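Heads up, one of the protein chains got dropped from this complex, but the rest are sitting where they should.
Should a chain be cited, it is by its letter among A, B and C, assigned in written order, with residues numbered from 1 in that chain.
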Amino acid sequence: MTKPLTSELGWSTVDSITVYGQDLPGEILGHVDVGGMAFLGLMGRLPTAGESRVFNSLIVSLVEHGQTPSTIAARLTYLGAPESLQGAVASGLLGLGSVFVGSMEGAASLVQTALSSAEPGKPIAEVAKETVAELLASKQPLSGFGHPKHKPVDPRAVRLFAIAKEEDLYGRHCQLMEAMSVEINAQSNKVLPINATGAVGAIASDLGIPTVVIRGLGVIARSIGIVVHLLEETKNPIAKEIWNRIDDEVTDAQINPSRSSA
Amino acid sequence: MTKPLTSELGWSTVDSITVYGQDLPGEILGHVDVGGMAFLGLMGRLPTAGESRVFNSLIVSLVEHGQTPSTIAARLTYLGAPESLQGAVASGLLGLGSVFVGSMEGAASLVQTALSSAEPGKPIAEVAKETVAELLASKQPLSGFGHPKHKPVDPRAVRLFAIAKEEDLYGRHCQLMEAMSVEINAQSNKVLPINATGAVGAIASDLGIPTVVIRGLGVIARSIGIVVHLLEETKNPIAKEIWNRIDDEVTDAQINPSRSSA
Amino acid sequence: MTKPLTSELGWSTVDSITVYGQDLPGEILGHVDVGGMAFLGLMGRLPTAGESRVFNSLIVSLVEHGQTPSTIAARLTYLGAPESLQGAVASGLLGLGSVFVGSMEGAASLVQTALSSAEPGKPIAEVAKETVAELLASKQPLSGFGHPKHKPVDPRAVRLFAIAKEEDLYGRHCQLMEAMSVEINAQSNKVLPINATGAVGAIASDLGIPTVVIRGLGVIARSIGIVVHLLEETKNPIAKEIWNRIDDEVTDAQINPSRSSA
Partner (left out) sequence: MTKPLTSELGWSTVDSITVYGQDLPGEILGHVDVGGMAFLGLMGRLPTAGESRVFNSLIVSLVEHGQTPSTIAARLTYLGAPESLQGAVASGLLGLGSVFVGSMEGAASLVQTALSSAEPGKPIAEVAKETVAELLASKQPLSGFGHPKHKPVDPRAVRLFAIAKEEDLYGRHCQLMEAMSVEINAQSNKVLPINATGAVGAIASDLGIPTVVIRGLGVIARSIGIVVHLLEETKNPIAKEIWNRIDDEVTDAQINPSRSSA
């Protein structure tokens, strides 16, 4: 009646430790970097040199985006529970949902679906034209396009595509995303640059990263970024000041409603 | 009355993105790997080639430890909320507390305190002798020593120390930890090998990683490992079977207490 | 340029504390129970005696469901971080997503949408007939119906509806849900009882609980249940045994594949 419990990720004996199908001390440690280890875990094989450079760049691009809801939440949590660094990191990661990191998934899904449902051999430019027309007509979100600050281009996207080209890993998903950007500008009045999450979604699709864990690239990257924010919080704390200001403003608006609305 | 809010980690203008004091597209992307990015964030400078290899190895050694309370919790959480990968990762990270990852902090603190409180010039072997005597006499935990399965040595610790030596980064904290291992065996009847967390704690101390974020190395590493477990859970699910077995056994013991206690 | 930050939930002066528009020490403490406090917060007014009994029953019915993925995850997390009770509770709550607690939202949404989109004056029995026909035809999930163990009825649902009737709070959403249950049995071959989440969803809809926080009733209830599980874990620990069994079985299957598959 019971189903066996199995996993191929890691196990050990008295004198050996096998991880991702390799001997951890002998084949991995000293030979594989952090990005390569993540690639090995997700793809079941070590990356080529080119894949390693591109994959590392994807994650690196997501590590630090300045003050975000995620890092602020982590700092506020750390203020109350400094003994639990892991809790503050978890608190920050929990905001990586549909609104922010979800756009990477959306962008990946967009280009993957467009390509897989296109007739074989149809030129990318035509796929882009039809996909954009459809998205605009149905007013669906243009995941991966547009940025509130970086215009006319998002310099991270430009650079990530350049790295993918240098390593011969700029494939059909990247081509489609750039062709779609041209089409969006042509078919609407808007100039919507490919943003960083769009570039990551397209490049990850060309690398073959499973869609279900594309969000995971952001989670991995931000766990680094949040740890760095918490370290800065120990040296230059801002969470208490943020809290005090909000509390004061909200309280003042309740106690002196006329003054606040003036 | 208000204190200014400042942070030096990241900010951007219309056409530039500065992260950790560097131009993200121009100086970081394509040049720095994930481990190097974490080092840059935590230490405020890029690692040397040797530091990069050692630091990457520390994190890589912590990514995957087989089935752990942390990965099982993450899989169980994913079963109920598959739409929130970040929630399942957070759930798993929350167990990285005093019992498991905390031992890295303990080991680091042990060798750091012993060295910083020793008289200048005192030989490492003597510091080790006195430190171990004190710990044994006061029955304090020997953080970083001992492993339930890996005996007489933990192959990860052996390999990590070897890599540190190859890169000339095997310093006084590592020396003290290995000397303490000898002393523990001499002063007690126990053979307690340096375990992986002990090696990581000592090497991270020699690298100068701030103690307050040593636990963060484990958090970063396990965020990778947990994402990989969740990917495996989508292909070879075990969480539901785990739940069913526990529920059945607990329920059966309540309904048929005599049979269970037989 | 800045938008004022306001909140009406709570503030204080030197000698007064106002919560949910009431004087906390004078009007709430000693007068309002925990369920009433939650109702006051969510609805902006104190419950009547009948509403209080029904609302308290909804939450109470969700507190403890035996061994669940959520409680097991919390116990595993507590094993690694016993110093952070809040982390273990958080870990358990994270699994209350679309699969489990989400079905309450689904059930509430089902009956609310069916009623709000029906022509005014249409008899409930007809709304039920059409709604069920549509759901079966489009093979959409019958949220709130069916239970793997409790057949032909879920005794919690029966009792919750009875309490709502006793307090004259059994309204159109409850009527529709019970009428739909009859229709499901008539239109398909299946006997699908209204389950506890279905009853909670319908009754909460009749009470006027905002749909966006119906899931929150489960979160509040399970925070109690998880704390109780963690207290039991301190007296009768099972997390370590669960972990050991899983680790052993997975490791054994890797090391002795032939034996495992036999």
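As a convention for this text, a residue touches a chain if its C-beta (ideal position, glycine included) is under 8 Å from a C-beta of that chain, and two chains touch if they have at least 3 such contacts.
Values in this document were obtained by computation on a predicted structure and should not be read as measured data.
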Of A:4, A:21, A:44 or A:69, the residue in touch with the unshown chain: A:69
Among A:46, A:118, A:136 or A:242, residue touching the chain not depicted: A:242
Among C:142, C:163 or C:253, residue touching the chain not depicted: C:163
Residue in contact with the excluded chain [from C:57, C:112, C:175 or C:251]: C:57
Selected from A:61, A:91 or A:112 as touching the chain missing from the view: A:91
Interface residues of chain A (partner: the chain not displayed): 66-70, 72-74, 76-84, 87-88, 90-91, 94-101, 238-239, 242-243, 246-247, 250-251
Residues belonging to chain B that touch the chain removed from view: 4-8, 11-13, 18, 81, 83-84, 86-87, 90, 94, 246, 249-251, 253-255, 260
For chain C, the residues touching the chain missing from this view: 2-3, 5-17, 19-20, 24-26, 28-30, 32-35, 37-38, 41-42, 52-53, 56-57, 59-61, 63-67, 84-87, 89-91, 93-97, 101, 149-151, 155-156, 158-160, 162-163, 166, 210, 212-213, 215-216, 219-221, 223-225, 227-232, 234, 236, 238, 241-242, 245
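As a working rule, only the chains that are shown with their structure count from here on.
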Centroid distance [mean C-alpha coordinates] between chain C and chain B, Å: 37
Whole-Å separation of chain centres (CA-atom averages), chain A against chain C: 32
Interchain centroid distance [CA atoms averaged], chain A/chain B, Å: 24
Multi-partner residues of chain B (at least 2 other chains): 66-67, 84, 87, 90-91, 94-97, 101, 238, 242
